[in-house]
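With one protein chain withheld, the remaining protein chains of the complex are depicted in position.
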Amino acid sequence: MAKDSIQPRRLPKDYKSEVKPTWCPGCGDFGVLASLYQALAQLQLDPTKTVVVSGIGCSSRLPFFVETYGFQTAHGRVLPVATGIKIANPELTVIAVGGDGDGFSIGGGHLVHAVRRNPDLTYVVMDNEVYGLTKGQTSPTSPLGFKTKSTPFGSADAPINPMAWALASGVSFAARGFSGDPKQLAELIVEGIQHPGFAFIQTMSPCPTFYNTFDLWRARIEDLPPDHDPTDRMQALAQAFRDDAIPVGVFYREVRPTLESHTRVSAHPLKKNGPEFDVRSLLETYR
Amino acid sequence: MAKDSIQPRRLPKDYKSEVKPTWCPGCGDFGVLASLYQALAQLQLDPTKTVVVSGIGCSSRLPFFVETYGFQTAHGRVLPVATGIKIANPELTVIAVGGDGDGFSIGGGHLVHAVRRNPDLTYVVMDNEVYGLTKGQTSPTSPLGFKTKSTPFGSADAPINPMAWALASGVSFAARGFSGDPKQLAELIVEGIQHPGFAFIQTMSPCPTFYNTFDLWRARIEDLPPDHDPTDRMQALAQAFRDDAIPVGVFYREVRPTLESHTRVSAHPLKKNGPEFDVRSLLETYR
Amino acid sequence: MFVETLLLRMGGESGIDNVISAGDILTLSVARSGYHVHTFRTYPAEIKGGPVMFQLRAGVRPVPSLGDQLDVLLAFNEEAWELHHQALRPDGVLIYDLGEHDAPQGFNGVTYGIPLERLARDLNLRKGKNLIALGALCSLFGFDFQELQATVKEKWGKARPEFVESNRIALLAGYQWVKDHIQEEVPYRLAPPDPTHEPELVMSGNQALVAGALAAGCRFYAGYPITPASDILEEMARRLPGLGGAVLQTEDEIAAISTVVGASIAGVKAMTATSGPGFSLMQEMLGLATMAEVPVVVVNAMRAGPSTGMPTKMEQSDLNIALYGGHGDAPRIVLAARSVEDCFYQAMHAFYLSETYQMPVILLTDQSLSHRTETVPMPDPNLVPVVERLRPSPEEYASYRRYALTESGVSPMAVPGIDPTPFTATGLEHDEYGAPNYTPAMHTAQLDKRGRKFEVVAEALCGIQPPLGCLSYGVPEEEAEVGVLAWGSTAGVVRETVEELAAEGYPVTALIPAVINPLPAQRILHFARNLKAVIVPEVNRSRQFAAWVKAHTELPLISVNKYGGLPFTPAEIRAKIMEFLVTRPTKELAQEVTYG
Partner (left out) sequence: MFVETLLLRMGGESGIDNVISAGDILTLSVARSGYHVHTFRTYPAEIKGGPVMFQLRAGVRPVPSLGDQLDVLLAFNEEAWELHHQALRPDGVLIYDLGEHDAPQGFNGVTYGIPLERLARDLNLRKGKNLIALGALCSLFGFDFQELQATVKEKWGKARPEFVESNRIALLAGYQWVKDHIQEEVPYRLAPPDPTHEPELVMSGNQALVAGALAAGCRFYAGYPITPASDILEEMARRLPGLGGAVLQTEDEIAAISTVVGASIAGVKAMTATSGPGFSLMQEMLGLATMAEVPVVVVNAMRAGPSTGMPTKMEQSDLNIALYGGHGDAPRIVLAARSVEDCFYQAMHAFYLSETYQMPVILLTDQSLSHRTETVPMPDPNLVPVVERLRPSPEEYASYRRYALTESGVSPMAVPGIDPTPFTATGLEHDEYGAPNYTPAMHTAQLDKRGRKFEVVAEALCGIQPPLGCLSYGVPEEEAEVGVLAWGSTAGVVRETVEELAAEGYPVTALIPAVINPLPAQRILHFARNLKAVIVPEVNRSRQFAAWVKAHTELPLISVNKYGGLPFTPAEIRAKIMEFLVTRPTKELAQEVTYG
């Protein structure tokens, strides 16, 4: 999160790249992108020291639209790739983004392990409860009975609860926002980036083309109760399990050692600041 | 769970196959195997209608030692394979087994989804908090600071909490047993098999060769409190998060529709009981 | 002028002009009038918005390829003109939206302005522009308007009865406007259909493939969405439950193939379908199916790679991974469908082979084949035997050995809950009973067993005939000078070009196997024995099929490769053949045929 002192203050629009979003008009992901620009500007992050990483999906197109380093990887692999980047160079701000399918379905196995290792990443999941890019199939967060082309008789699989899942896996920062409220979302992203450890930010980001939940969600979204204690994992879990509303805000926050604090690469080959090493000294031990 | 009425009552030893276990002397998995024989006998399960499925690991050798149908699959794939078997023929009793590495590391992505779909499987994980078969590396349940050949300076990754994870993912039956108490474990397995839905049974099953936890665990294991309410997921989670002891018993139990109730194959090709089908009637719709 | 085929393209904005749905309905009505059809479409990179294109090629005789230059271009907007005008023949027909955009400049063919948008506005039919266009096309080109009206009513009326009347009005508006305003005759019109030709089915490759799989007895499907295989999942999800089968959308492709392996172990014919990235992920479990000898069918609908590549574009570049993708000595049967019709037959074939030999069968298709529609004569499911796997007989119960070292390599496979002979299947090397066994002798014997099965397949497939075996086109091989050896969906364009050249009197022939592994090497050698040149066109850069054929036959092959995400056109194939043709037909013959 280095600031470049010569550079004039960057505005949100300065983080816009030349590639124009290919999203449908009205897609919730526009709100998330706007919040991200806002957050980057608020933190004055250096585009040459920031990497936005994604998997595959509509939401995973986001890195192309941001004027920082970016990497659109393979479907579901955003977290291990982002972890590799962060370990290799902990000075980078690494922001992982993607969809509910990318993160909770094919990538679900990585989430748990990223969370427990606690690399200092911010992971913004654009949850639209549907597969957008592949044209509207059921996703792991789709509601029971959801009818799509892949589930014409209604989905029989109970949806997962990503917030509860992240909390139970030991996440050190967990928040939920709504792309319909980009101001709050930007604040959550700022907090997530500032959090020293893995920050999980579930953003409710509707897909008007295949599952238009804007009104439904707007009606159900409310702030976490004012007395919510974000240092209490059980309280956070209780909020995650609520079905009377969709609470937004910071569910949980805890500071514990990050992965890089153990495993950071200090001998970065391109920075050449490691100890002198002549392999012959190692080889001599085999005599 | 059909009983064969002509057959005399089967004893636990009748479920022993001719393949002798290759486990180290004193391995916790012997206790799990004994409990399984016991449970199979108690339920008088028909060996020709029972399938024991596993991944790869010391624990995943178990199917060879049981005189039922078995399938040792690939590392981490026990649950999707078991799910396929169950959907294809719901009359079968399908028991999935494996280790902590198999189930929570490489197979972790499947656990969440099996759990939410709720196929009527019993999944017995032999958790020894280490990789046995590959000779003693850190596993996802190994304690922080655990020193092994793969983590000579101590593991930096916080262990996962499989019980909390399963509960947060919406598991319909969750229990924990100890291979040092095969009697209780057998009861838990019986309950798990009888439970109509996905039954997750974490068995604490030490690996004396690479991480001998018998005494440590015996000292910390205790029954769930007598007033524990296994219908209350939050209570179950609280028990899962306890670090003063290792509670054993049934953490949670709930009956909800199984996967097969939606998706069972009634037109099993070998049983030929599906509707008559001439593809030409389907083809005619393309005129 | 009456023509034998007419190639018509419509281009517009996705989500606004409803180009694809209009195209599909026009296609069906034209096919119902007795023509053959072959469609092609491209989707925008965007989900909504972006340029979209649909092209219909219709003919009096079969139209196996997407054709070359456009006879007709209907541009809903200026962008469509920009994108497609280079594909339009100089003397072609251009139709544009009069009043909405200016008549495109620099085109010397026939141009018609039709006020599509204005008519829609006047009639207050915001979404009716595409139907107005269809009515107009019908009127201009003399398609059967009654058939079009009936088709629209039948196909869209059911889902949306409230629109039946406005649809009728829209069609009529376009039809009538042309009648009222355009008197001159269009330069091209399709010759009347062959009255003896019964209208055929109109299906996509994916639809035909699902039908074939169901005909073969597939009753379980697991899959994860991926373009262009998603609609196999979707079609299965619609069809299977009604047939007592089941479909599972899994969390990823590894789970899909794993679930399919599980269902098959439990005795159900099971399949999954995916595309490149998902297919890469399935390699380990395919190895388990080889080792544990579990029948499974895996469809790989190829798209442009590597990696995520270009999901909506076609390519024939996954042959190598299909043949060689697993670790260890793990041979697999690989089939490649050659047309929409062949998707049906090869799907049946895949199940036949997989159940008979207890091994994975890979069926390759590609994006162009998956998504295009074609007229298909009603397939005959009886041309492919439907088999059940070999199971232990009662005499074998007492000493049952799942992995018995039989002569053919095929050993009886007991099924839990059905056969009283428990055993444990495994991906470890094992003895005849299935118990782990790492002795050199047993590993050698079991590798030989699994390999022997493969050799038995090769023998059994020797000499199989169409529709499953090699297809040949053009002049008889012994009379030919140049031969084209092709695979997969490139078959269509090769067939068309070679048949045309042969009809023109050129000594050209073609051979197109469906079974890629085991390769019918003897058949190919026989095909090539008198040829001066064997041309192998394929849509990839690395000549994957040519290398595979060469490894088996040592034939000198002439590769023609194209790799931009689009199929070959007849002109490209023709040009390559011409390069190697020495003999030219006599003038008389040539004329006669060109006229015919």
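Per-chain numbering from 1; labels A, B and C assigned in written order.
The rule is simple: contacts are C-beta pairs under 8 Å (C-beta built on N, C-alpha and C of every residue); 3 or more make two chains touch, one makes a residue touch a chain.
Treat the numbers as computed from the prediction; the structure is a model and nothing was measured.
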Contact with the hidden chain, among C:Ser21, C:Gln69, C:Thr312 or C:Ser408, goes to C:Thr312
Which of these, A:Val51, A:Val97 or A:Ala156, touches the one chain of the complex that we don't see? A:Val51
The one of C:Leu98, C:Val260 or C:Ile321 in touch with the missing chain is C:Ile321
Among B:Leu36, B:Ala74 or B:Val265, which residue is in touch with the absent chain? B:Ala74
Can you work out which residue in B:Gly98, B:Gly132 or B:Pro247 touches the chain that's missing from view? B:Gly132
Residue of C:Phe76, C:Tyr188 or C:Phe279 in touch with the missing chain, whole complex considered: C:Phe279
Please output the residues of subunit B touching the missing chain, sorted low to high. 22-25, 56, 58, 72, 74-76, 105-106, 108, 131-135, 137-138, 140, 149-153, 209
Need a quick check: the contact residues on subunit C for the chain that isn't drawn. 45, 276-277, 279-281, 283-284, 287-288, 290-292, 300, 302, 304-310, 312-313, 315, 317-318, 320-321, 323-331, 426-429, 436, 438-441, 443-444, 447-448, 451, 540-542, 547, 550-551, 554, 563-566
If the hidden chain were put back, which residues of subunit A would touch it? 17-19, 47-53, 56, 61, 63-64, 67-74, 77, 80-89, 91-92, 109-110, 112-113, 259, 263-271, 273-275, 277-280, 282-283, 286-287
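Just so we're on the same page, only the chains that are shown with their structure count from here on.
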My parser should flag the chain pair with the most contacts; which pair should that be? B-C
Relative to subunit C, largest Cα-centroid distance belongs to chain B
What whole-number Å value describes the gap between the mean CA coordinates of subunit A and subunit B? 32
So what's the Cα centroid distance for subunit A and subunit C, whole Å? 39
Going by the touch rule set out above, which residues of subunit A reach two or more other chains? 105-106, 108, 140
Multi-chain contacts in subunit C, i.e. residues touching at least two other chains, fall at 251-252
